[in-house]
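A single protein chain has been omitted from the complex, and every remaining protein chain is retained in its original position.
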Amino acid sequence: MQKGVEDKGKYNFRNNITIDWCPGCGDFGIVSAVTQALSNMKMDPDDVVAVSGIGCSGKTPHYLNIAGVHTLHGRAIPYAVGVKLSNPNLNVLVMGGDGDLLSIGAGHFVGEGRRNSGVKVILYNNSVYGLTKGQAAPTLPLGEKVKSLARPNIMGKINPITLAMASGYSFVARAFSSEIKQLSYIIERAIKHEGSAVIEVLQPCPTYNDVNTLDWYRQRVYKLEDDKSWDPVVNKKEEDEEKFDTGYRKSLEWGDHIPIGIFYENNTIPSYTNRLAGIVPEYLKYPPALQEVADKDGYTIVDPIKTFSEKDVE
Amino acid sequence: MQKGVEDKGKYNFRNNITIDWCPGCGDFGIVSAVTQALSNMKMDPDDVVAVSGIGCSGKTPHYLNIAGVHTLHGRAIPYAVGVKLSNPNLNVLVMGGDGDLLSIGAGHFVGEGRRNSGVKVILYNNSVYGLTKGQAAPTLPLGEKVKSLARPNIMGKINPITLAMASGYSFVARAFSSEIKQLSYIIERAIKHEGSAVIEVLQPCPTYNDVNTLDWYRQRVYKLEDDKSWDPVVNKKEEDEEKFDTGYRKSLEWGDHIPIGIFYENNTIPSYTNRLAGIVPEYLKYPPALQEVADKDGYTIVDPIKTFSEKDVE
Amino acid sequence: MQETDINLLVGGPQGGGIDSAANMISMAFSLAGYNIYGIREFHSNIKGRHSYIHFRIMHERPKSLKYPVDIMVALDPDTLFEHMFDVAKGSKVVYDSAFNTFNLKNARMITSDTMGRIQDELAEKNLSFDVKGVLDYFKSTGIDVIAIPFDKLINENVHDGPANRYYNTLGAGTTLALLGLDEEHADDGIKFAFKKKPKVVESNIKVIRAAYDYVEKSPLKVATLPTYPAIPRMLLTGNDATALGKLMGGLRFQTYYPITPASDESTLLESHEDMKFLQNADKIVNKAGLVVVQCEDELSAINMANGAALTGTRSATATSGPGFSLMAEGIGYAGMTEIPVVITFYQRGGPSTGLPTRNGQADLLFALNTGHGEFPKMVISSGDMEECIYDGMKSLNYAQRYQMPVIHLIDKTLANTMDLVPEIDVKKVKIVKYNENTNHENFKRYSLDTENGISPYGVFGKDIFWMTGDEHDELGHVTEDSAMRDKMMEKRMQKLVTADREIPLEDKAVLYGDENADITYVTWGSQKSLLIDTISELKKQGISANLLYLRMFEPFPAEYVAKVLKNSHLIIDVESNMTGQAAKVIRMFTGINIENFILKYNGRHMTLDEVLKSTKNIMEKKTALEVLQEGS
Partner (left out) sequence: MQETDINLLVGGPQGGGIDSAANMISMAFSLAGYNIYGIREFHSNIKGRHSYIHFRIMHERPKSLKYPVDIMVALDPDTLFEHMFDVAKGSKVVYDSAFNTFNLKNARMITSDTMGRIQDELAEKNLSFDVKGVLDYFKSTGIDVIAIPFDKLINENVHDGPANRYYNTLGAGTTLALLGLDEEHADDGIKFAFKKKPKVVESNIKVIRAAYDYVEKSPLKVATLPTYPAIPRMLLTGNDATALGKLMGGLRFQTYYPITPASDESTLLESHEDMKFLQNADKIVNKAGLVVVQCEDELSAINMANGAALTGTRSATATSGPGFSLMAEGIGYAGMTEIPVVITFYQRGGPSTGLPTRNGQADLLFALNTGHGEFPKMVISSGDMEECIYDGMKSLNYAQRYQMPVIHLIDKTLANTMDLVPEIDVKKVKIVKYNENTNHENFKRYSLDTENGISPYGVFGKDIFWMTGDEHDELGHVTEDSAMRDKMMEKRMQKLVTADREIPLEDKAVLYGDENADITYVTWGSQKSLLIDTISELKKQGISANLLYLRMFEPFPAEYVAKVLKNSHLIIDVESNMTGQAAKVIRMFTGINIENFILKYNGRHMTLDEVLKSTKNIMEKKTALEVLQEGS
């Protein structure tokens, strides 16, 4: 805990590594929002970790001045969960493309909904596979033809919000990479939320996606919170059925009007770390990462016979 | 097309291989329903193929008197799609456990929703991993302790119906292994449906699941079609929003009353095979499996220069 | 007096209580001061198909199994048919007299191929296709056939629940009585087996009584066996021993996806997340616990274990062939980014789903060459309980020290071997920690300023650094600079040279037996103790043999292996696979071509008798390749 702690609010969460995204890429906005959120929260840089998959999106951790791991295509979530469960004190941000998280990584995306271990998934939705030159991502609608495709898209589209809700995530939101303030606010809220979060970020890819452009989104997005009555937060179990349904129906809206904001936040579902704390004594205080495994002479501290006493024949 | 065609209605779809499921296993009911459906439809045995994953459920194809492939854990869907897209004339049934399809195979389960290639997925839901001795399956609710678990389940549960709907399947139903007639009817309906189907089958596992027993289900299940006004079929695009929502909400019902029947059938989404037919000329009539690839002397029939004319430098 | 040496087989339907029968017998003998050694064989099936335990009881600790068995207990008729060839003159066969009327065609759980072979044999001997036929077969061979009226004996003596609940106890009791074990010890076995259930103990002891009574009154009565003072031991399988070793070695995070025969290790750990501590542990540490995560698949399992290692936690996963196949990419990532992670790899019969519950040693070359591209990893292998324990500890140490994935190979035979382990030395292996980072200011996770290739390790929560599976610079950022690429490749691979230098030879390869011998066996894994027994047996017969036993395949002790083999005469490679994979590895690293093989790939454990017989055939130059076929 040695860096920038003197004046955390001023810590520079953006490092000096050259960003090699295309000019106009929506990913720039996401980096800004993340660094803003961390600054706003006066986060200790040692307490937050960035985990990404492979894709243009996957490069993000290298641009942040916090520890980061740029993992394998589709596997960011398992890495993030490994980090989180071995040290629940860390705030773990997952950065992944729509291909990364919803195609090759879809199994983990669903699995993490069940676990709800407390990682925050930022899903870069550009509707294409950026880094491999513009193939259809699972978020591209059936029949749509972006310029990099030889023929209109032959696959249907996944709505990340409905999939996240069906999988069990307790915090589900959508943002737009050019609405940096809202995105940064949502990230803060997600970090403060105990369970796992999915934040879908609509993100123009000017190089390959000539349909869902910056302007296309600008003309369509509107903020959920602009409706003062919008309240997606479940604090009591009884509220869940209705709020889940409202959020779910809202998330199906697409086309001329695209809602952005928080769709659903359920504070009544315990996170995996808290579930574990019910089984492993003092897990939250002495998680795996903070334990000593050897005595001062370097020998094991585990008593094999007492631990596995049922195997003992005497 | 040589077997049983003389009198298809009398073809025996159950072969003489010894079934090695435990006494009382719900899987027996599923086999009965499948063979009944095929008999009822007077299906030509050469026209239907069974594809399974690994698990107790995965053994099913060996017990059926049709061609069958018992694939890898979690991979039944890709195999089935390979069969279907290379020969769209075949009816392809997928048999998989809840672990197989919703845990290790969840990525394919979601992916197939987007493709909607026309395979029919029968999901054996016993809430446990039968063949590996009773670990929690993704359908087991949080905190539930079946007898094979050392501690209450630490993971949340996936509702196969909501996940199937969020993934894009155009036919989604639930059945119960002891309601063989209804299940057989649903299988017939699914086979007749153009797109891909998911049929979740609630199935007791007397060996490992002592919570969701035969009786437990008997006391809770009720049939959707008993409500005469229940109509889950979308024949016009306009009906979709409402029927999707009704089906979705219904599927969330669980506990004392568990609905079984068809939740959603959308006939307005073209299947992948029909989408392909729009691109590859005469695909449905001359699919890959029915093409000759060599001339009578055994040489290629493809003209490489005309086919790749853009590479030709003259 | 000849030393007690009993080979025993208990068979019955999967899920039908043969485990408890075997357990009672083991416990009774253990408490009578004997050692036992057993291997379980079963189908990939939950209930009904044939399953058995083959074991051996001696005062000395046995190291191998033998056919024919001295006594076979059949808890169902299938056992009589399935093991027709596993008994011989002098053997005793115990079964329920109710089976007498059983017809072979009703044995629906016997697969058609096996059925065919049984029928062929009966037909050849002109015997009927039923229990009577097989019993005649036994009798004609000089086997003692002992029918016990199961229902009658039980119904006359206990009235708590249906008779079939006690079949296994009666089977066990009869066996113990027939072997001449003191009834008192039989009772002790029951008490131990049903520890926490006094009512159950009571009824079962009545059944034991009935069994002893029946035998005593019959002409079957035998002399009482000697008993010995029982020393404290742990009854462990290879799965148990490895779990125990890993936990002692500092494991605090284990991931898994269920799979036979690996998941027993993880489920055991899962039920011991709150471990117990030795005196040397201070108070804070006493609050520690282990986290075991059942993942959504093996892709998740390996990558989650990798992730946990990033916080400084000692982490591991355990799997078998199909799961390991899915881990190749994650292992490559650990190699590239220098993550200390352990993959305990329980080999079973492959390829593909193969023989999921049977033995195999056919994953060596895959383990050695797994993952695309070139990256450092270690591959070690264990051959007995003690090795499972201490290699379990060492695997974590190696991972920490060399910052690379460590693949620990164990085969299904060893995983399912039951053995009484007398003593666990908690000070045998010291815990090694990773090379700690001291420069927190400008931390170079992949510092090139190292001769042995080992850079300071980085820990999330303590240091800021980056990691990527792309080629990277010292800070961990992506680079495509051609010179940096070469340096990083060389730094990573250098660690294998370092490991090879630092690790003592005895952890890599060991020569058992005399240095100069007529025969040199080469093996790895569970054949270790079997071949040590083989050597003793041959010695008794005046034949000198030794064993080059391999424990580490990467880094491979090429020089030592070459030295030993160049001095050898008749070299025989013994493996449970079809292509002699260890011999291939030896040739790849030394150029030496081994020409004689004893191989087994039918999925069953090797036994002493078949290895001896094959050795003779090879010695007599009848053949250079012996394929072993014993086992049902």
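Think of it as A, B and C in the order they're written, each chain with its own count starting at 1.
Just so we're on the same page, contacts are C-beta pairs under 8 Å (C-beta built on N, C-alpha and C of every residue); 3 or more make two chains touch, one makes a residue touch a chain.
Remember, predicted model here, so these are calculated numbers, not experimental data.
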Self-check item: Of C:Lys199, C:Lys217, C:His372 or C:Lys621, the residue in touch with the unshown chain
Solution: C:His372
Quiz item: Out of A:Gly26, A:Pro61 or A:Gly130, which is the one that touches the chain we can't see?
Solution: A:Gly130
Quiz prompt | Full-complex contact with the absent chain, from C:Ala328, C:Val510 or C:Leu612 | solution = C:Ala328
Quiz prompt | Touch with the omitted chain, as defined above, among C:Ala230, C:Met493, C:Val510 or C:Leu565 | solution = C:Met493
Practice problem: Looking beyond the chains shown, say which of C:Glu3, C:Glu124 or C:Glu480 touches the absent one. | Solution: C:Glu480
Exercise. Over the whole complex, note the residues of chain B touching the chain we left out.
Key: 2-3, 17, 45-47, 49, 51, 54, 59, 61-62, 65-72, 74-75, 77-83, 85-87, 89-90, 107-108, 110-111, 114, 276, 279-283, 285-289, 291-309, 311-314
Self-check item: Residues of chain C in contact with the chain not shown
Solution: 43-44, 111-114, 117, 299, 320-322, 324-326, 328-329, 332-333, 335-337, 347, 349-356, 358, 360, 362-363, 365-366, 368-375, 468-471, 473, 478-486, 489-490, 493, 577-579, 584, 587-589, 591-593, 601-604, 627, 629, 631-632
Self-check item: Absent-chain interface as seen on chain A, which is shown
Solution: 18, 20-23, 54, 56, 72-74, 99, 103-104, 106, 129-133, 135-136, 138, 150-151, 155, 207
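Everything below uses one rule, namely that only the chains that are shown with their structure count from here on.
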Quiz item: Just how far, in Å, is the C-alpha centre of chain C from the one of chain B?
Solution: 38
Quiz item: If you average the CA atoms of chain A and of chain B, how many Å lie between those two points?
Solution: 31
Exercise. Please report how many Å separate the Cα centroid of chain A from that of chain C, as a whole number.
Key: 41
Quiz item: Hey, what residues on chain A touch two or more of the other chains?
Solution: 107, 110-111, 114, 276, 279
Quiz prompt | Numbers and ranges of chain C residues touching at least 2 other chains | solution = 296-297
